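For reference, the structure is listed below as structure tokens.
Only a single protein chain was left out; the remaining protein chains are all shown in position.
Showing chain A:
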């Protein structure tokens, strides 16, 4: 049997366990979580490269927004921040830091006053992220990044597998790393625009031949985003994608899934897989949504109208 290597206790310097660029948390650099809304998670750019072990990629669903927040806070783009679903997060800074909130337009208050990003927090300052008027997910970056211990090279919470830190709760103390860069200066931040109706590009395959007229049905069908959507996938309700007579009742041996895969269960209602998707699945995948089209999907509220645009 292989020997197991346990990481040393937190605070023990260990050059092997912590790469040089890993943020450390000097005493006192932390946030205290005072309240959360429906969900607040630590997210970075995830842990791709582990699917062969059954581990999903995870990571921020709206990566451009997390990257932007990190740049504004003076961090590398892959630093860990917070992914805040429908606002409702309040926290207290226990150290001087710079924060930036990105994503859909959202009121951000510090000690009760509306502030633009990036902004400075002094020890004791309280920050509240209100509910976005449109969209679902805001991203908060803090200078130095969130410094919870990484698992498989990432600090992201994977809601499917339970890897990474637990969802944030009131009373949690969240360690912050040491700032390494200079926060961006004054900026005009265009918020993420969230449309009431999405047209989503899709590349057919790998199992489009299981379906009747896949390009036509995808092009002409109409769906709405289901309230059962989450970080695993966006579930759609609407036009049923029906199998050909030859493929009805057949089973597919489980096969690898990519992020953006549009899987069609037996009821014909498609699911677009997001970052916390299972690594393999046994229902046929009719097509794949390209990476650039996924952030808008991750911001689509239940009820959003959706159509597909099959690509050549």
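We take it that a contact is a pair of C-beta atoms (placed from the backbone, for glycine too) under 8 Å apart; a residue touches a chain by one contact, two chains touch by 3 or more; residues count from 1.
Note that contacts and distances are computed from a predicted model.
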Hidden subunit of the complex - UniProt protein name among "KipI family sensor histidine kinase inhibitor", "4'-phosphopantetheinyl transferase", "Electron transfer flavoprotein subunit beta" or "CO or xanthine dehydrogenase, FAD-binding subunit": "KipI family sensor histidine kinase inhibitor"
Absent-chain contact - pick from A:28, A:216 or A:256: A:256
Residue numbers in chain A that touch the chain omitted from display: 1-2, 4-7, 17, 48-55, 149, 151-152, 161, 163-164, 203-207, 253-258, 260-261, 278-280, 285, 288-291
